[in-house]
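Shown here: the complex without one of its protein chains, the others still in place.
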Amino acid sequence: MMLLIQEQSKQGRRAVAQAPLQKAEITDIPEQFRRRRSANLPEVSEMQVVRHYTRLSQRNFSIDTQFYPLGSCTMKYNPRGANEMAMLAGFLARHPEAPESHSQGFMACLHDLQEMLKELTGMQAVSLSPAAGAQGEFAGVAMIRAYHDERGDTGRNEILVPDAAHGTNPASAVMCGYKTREIPTGADGDVDVEALKAVVGPQTAGIMLTNPSTLGVFDRGILEIARLVHDAGGLLYYDGANLNAILGKVRPGDMGFDVIHMNLHKTFSTPHGGGGPGSGPVGVSERLVPYLPVPMVTRDGDEYHWLTETECPRSIGRLSAFAGNAGVLLRAYAYARMLGREGMSRVAEYSTLNANYMFKMLQEAGFEAAFPERRATHEFIITLRKQAKERGVNTMDFAKRLLDYGFHAPTTYFPLLVPECLLIEPTETEDKGTLDAFIQAMRTIQDEVNTDGELVKGAPHTLPVKRLDDVRAARELDLAWNVSAED
Amino acid sequence: MMLLIQEQSKQGRRAVAQAPLQKAEITDIPEQFRRRRSANLPEVSEMQVVRHYTRLSQRNFSIDTQFYPLGSCTMKYNPRGANEMAMLAGFLARHPEAPESHSQGFMACLHDLQEMLKELTGMQAVSLSPAAGAQGEFAGVAMIRAYHDERGDTGRNEILVPDAAHGTNPASAVMCGYKTREIPTGADGDVDVEALKAVVGPQTAGIMLTNPSTLGVFDRGILEIARLVHDAGGLLYYDGANLNAILGKVRPGDMGFDVIHMNLHKTFSTPHGGGGPGSGPVGVSERLVPYLPVPMVTRDGDEYHWLTETECPRSIGRLSAFAGNAGVLLRAYAYARMLGREGMSRVAEYSTLNANYMFKMLQEAGFEAAFPERRATHEFIITLRKQAKERGVNTMDFAKRLLDYGFHAPTTYFPLLVPECLLIEPTETEDKGTLDAFIQAMRTIQDEVNTDGELVKGAPHTLPVKRLDDVRAARELDLAWNVSAED
Amino acid sequence: MPFIPHTDQEVREMLEAIGVDGIEDLFEEIPADLRCVELKSIPPAMSELEASQLMAGRARQDGQPACFLGGGAYDHHIPAAVWQITTRGEFYSAYTPYQAEASQGTLQLLYEFQSMMTALMGMDVSNASLYDGASALAEALLMAVRANRKSKSRRILVPRSLHPSYRKVAGNILKNQGIELVELPFDPEGGHTDIGALEPYDGEDIAALVIPQPNYFGVLEDVDALTGWGRRNKAMTVAVVNPLAMSILSPPGEWGGEGVDICCGEGQPLGAPLSSGGPYFGFLCCRQGIVRQMPGRIIGRTLDQDGNRGFTLTLQAREQHIRRSKATSNICTNQGLMVTAATIHMALLGAEGLERTAAACHANTSDLVARLSSLTGVSPRFSRPVFHERLMSLPVAADDVLRALAAHNILGGLDISGDYPELGRAILICATEKRTVGEIESFVEKLARVIELQGGVPCQLQPKES
Partner (left out) sequence: MPFIPHTDQEVREMLEAIGVDGIEDLFEEIPADLRCVELKSIPPAMSELEASQLMAGRARQDGQPACFLGGGAYDHHIPAAVWQITTRGEFYSAYTPYQAEASQGTLQLLYEFQSMMTALMGMDVSNASLYDGASALAEALLMAVRANRKSKSRRILVPRSLHPSYRKVAGNILKNQGIELVELPFDPEGGHTDIGALEPYDGEDIAALVIPQPNYFGVLEDVDALTGWGRRNKAMTVAVVNPLAMSILSPPGEWGGEGVDICCGEGQPLGAPLSSGGPYFGFLCCRQGIVRQMPGRIIGRTLDQDGNRGFTLTLQAREQHIRRSKATSNICTNQGLMVTAATIHMALLGAEGLERTAAACHANTSDLVARLSSLTGVSPRFSRPVFHERLMSLPVAADDVLRALAAHNILGGLDISGDYPELGRAILICATEKRTVGEIESFVEKLARVIELQGGVPCQLQPKES
């Protein structure tokens, strides 16, 4: 067990070099405004902090240390060069309100990135400001709403969402004031077009779709879906979380989408950071251009200028105080420049190759595919319902046991419609050797399930903690350390 | 077991972004000079490299992760700020032969550091160029020799070295063409002055001394020793590896030393880097000033200039191609500025406090002190000869078992004159809590020795490898990976 | 192929295993007429060296002017250790800690973060971050509306003294849910929200009241009175605070005695570099009683099978991946790495370090204000005490002044005339602990010259009186 940093605190200890050596006296702030007792923050030395967090870090799985085939999350190598470039002193020091005279270098990067993303998605314009995929979704749906509202088409109160959609899709629609209606998936993994036909109508504001979907298949009916929704007066939203699968191969704009968000922290290899920051730029077709969120960058000759509420009066406005996650955008830009034109489609090709290879090999090893007739995209689903039923070893047990073999588990129990599923996304940056080792681990666990199920159900056995009690966590809430709560 | 990076190689694989994307053709180097077959270096992807070395790093103990009380090595916290400052782009980009016009900032740092080290050691001048302690020793002894030689005093062919001295001392003396003669230590841990008297004489070029010595005591006879050697026409060399113990408290120059090296990678907290780089500046008294190794920095008004062979014709010359380990010097300089005047003596005070506390507590726990009557300096020695004799558990077993408890072992079997010894140096940057935990671990192991000696003799049990076979390593030499040697 | 490890041999083996002839075959389910044409406008690949030369050139191009800008993003010292540790691969390249046992590093750190934030804010619970301060406010208000069972209205009182972008963002995010933001005027002398401004709403059904501290002008609000008003009127009180300021100012958990219901703000002053506005992180704390209405990730402490302590994501039933359209928010990816930095930052500074930093900012800004006030026509616009920012009235147009200063590589403050035309010619200035005496002197000197040139007022470096 590792102590909390708070538990290492001793009154009066400090990392002295990290604050002004003299304490300025404050004479002109009246008592009533002042804090009476210092905040109970840890009192530790610089070395204690360095040692504590260095050691804590070692208790994480990460791309830099393990294969991390988390479906829908695109855990691929985050180039260290992109990190270095984004952390150049000049970039880090730039204040968000610095004048354009002192921002041309930064703005050039943003502008270039906007242009590249436009081309890659086949959209008319791009705004980089959303901070993550979900904020991109919000922006996208808000634009759909602004579009209908401006046209006086105010009866549209519904957004259609396939049942395989990520939870953010319905949640974003609701934040924009819409109701959502779920569209079922057909047995082949594509959206059930008949079901869609039955519900699309004048109340339809739009549909939110990922393609390839989170089921690991490319929806072959996409053009018909687009036609149906457009004919009903609705717009099409593209959830770009799976863009990695089709980068440079097929463009959402060409499929008929009106608005798209991209997860730069997936397809453009910016780090996930243990939960962010991400970046969720949005691209739009012609008719939604006026509504894009601000700020954006425009070029006029050799000069770059900001586009804000003033220049874009019909914009849905800004969604964060400044220009979004600039540092993430710089990383994505650096990555895109290193990939270059040739590199874009290779991302799709090799991530798809890796996924189909694993898909095939796991099936050969006896695992059941959710959609055995289909090609995998950059990810695919297997279901362990047989194992669960026959041996009482469920997907979560399998996942935990994989940790013991040094692999992060694939996504479990998502999408919700496939029982006991594992969504597996190897990404293009993993080599065959690693894939083979993972497949071997799956085989081994499969054998363990048959010979020693308890071993699997008790996993993990080799990590800093054993299986954690989630129920207890939610029932006996302990969300912050409290001196008095300790002995 | 972790594969070697070589074992992860696959023909044709590359980290493409790391080299020019086009391969320039070479037309004007004749075949005879060209390499025929590419070097058999690993062919791996960028991510494989990052993952491999990140994981390898986790297999190390280090100051940033563990208490590391390695006596004589001063494993203290290496400020991260010093690292950042030394790695500023401007410093990293400076070519060693850049003209003075483009070097004033760098040279100012070197000059300031020279001045501080002069004051701290009580010497007349300092040269920063030696790359580590041992090279400082070489420089120091070479200056002693140059001094005698220039005076025509060429009969002096012997350097005296106490038996507690570090191995580099006699080795350095020999590299300067001297014979060495060992001086025994008295029962109280000080140099045996009578023995010294017996051997000092006209053949004595000098004596090499650490004070405090590697026995963890301050030699109280230092002034008499200095008098004896000086009277005989010899010079005094100060091995500054233990300077941490007396920084700002007592100065080698004041003790009568003529030349000193400092280990900046010890007292000035530059990182040890798994074995270097270090830095071993030398300081000298008046009479040795002309012989200091070049280059050095001098100030003339507001301008800094290099002193090289031209300005210092009597110098022992340069010992490396350029100005020594500049990046280490910058780290030491940053550290010294953050310590400041007040901070210097505190280093000695708190490292001494920590050592004496542990010394006392371990004795109370039943461990035998090598010099129980003495004060500890910043380090001290306990001997496990009783345990070895009575229980057959030796110092190395004890050391390995400490690793299981998450502590790096103290220095073992050095100095050679104390049997079964542990030389323990906690340093000033460790807190009492850590010292107490270490003391507790020592107690526990002590108990284990009495109850389950095999447990201790089989240690370590919790590290990536079990006890390694050193004999085999030396007998069946395997010093490089070789494709054909593998399966 | 950059970042792709496949050798030709391996590709052949894999294709064979799959049973196809080429990689293209794997895309056969995509309708042929949809397949991409060449990406003409994407430039060819660069090596890492070429890309870094490009980027270094652009970073250099923007210079490193002396920065007296604040307005929601502040130039603070960040200990070197913070980012050297934060960018360690194990933190940098991990995902959201869904597999708790393989993510104890991130999870324990986040629990420590939650503990630090509650200590700093004097609140019961904290989440593990939102996007930024402005969007955190929007989420806080949605939360307040959900949590305020006593209110049927969807009206929220928002002081005009609150950061203009925060007001815009909250408006943009809330407007589709029929929530009305009602603006409270600020006192033209003090620059604060006088309690009198709330009188019109006494006894009305108000869902929430926003209370900034300090406000956009740097001015300290009467937080106790405002909080008291909120409680009396059954409005949820939502504090928006600068976390650094909270080290020396009364924390939201103590305002008006019992504290506010929710507090949020921008985490940037806790270890995030300015970096053109992001990534930063929004923080959000609340009373224990309404934790189930809180958006975002929350980490809880629990036990493992052996009874040992461990940490895990908890209360996930509030979140979109479980509750979908009924979630407390759509947020998924948050700003984890920035929180990693903030946690290390707070651990390094401790309360005393934050207090010293806050005091130094206050002192530097006071010093700057005093010196600037010695110039003819330059004076503080508001009378009330500030934390580390102040609005200064100028005798000439603000944008001209700022442009001229920028030409001297001084970013001399924010022109607020766009957002507050009623305040005339004025700039919002801030001098953090990083501004040196030399920079402050140079600012004052240059401003004197600029004013002289622009307004014909004679250069005045001496104090006006005495």
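Labels A, B and C are assigned to the chains in the order they are written; within every chain, residues are numbered from 1.
Note that a contact is a pair of C-beta atoms (placed from the backbone, for glycine too) under 8 Å apart; a residue touches a chain by one contact, two chains touch by 3 or more.
Every value quoted in this text rests on a predicted model; they were computed, and no experiment measured them.
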| item | value |
| --- | --- |
| Displayed partners of the chain not shown (whole complex) | A, B, C |
| Of B:99, B:152 or B:313, the one touching the omitted chain in the full complex | B:99 |
| For subunit A, the residues touching the chain missing from this view | 10-13, 16-21, 44-48, 50, 54, 79-81, 83-85 |
| Residues of subunit C in contact with the chain not shown | 47-49, 52-53, 77, 79-80, 84, 87-89, 433-434, 436 |
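One rule holds in what follows: only the chains that are shown with their structure count from here on.
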| item | value |
| --- | --- |
| Chain labels contacting subunit A and also subunit C | B |
| Longest centre-to-centre distance from subunit A, chain (CA-based) | B |
| Leader among chain pairs (count of C-beta contacts) | A-C |
| Distance between the centres, which are taken as Cα means, of subunit B and subunit A, whole angstrom | 47 |
| Subunit A: positions in contact with at least two other chains | 13, 46, 50, 54, 58, 63-66, 77, 79, 81, 89, 338, 429-431 |
| Contacts with 2+ other chains: residues of subunit C | 1-6, 10, 45-48, 51, 79, 81, 85, 89-90 |
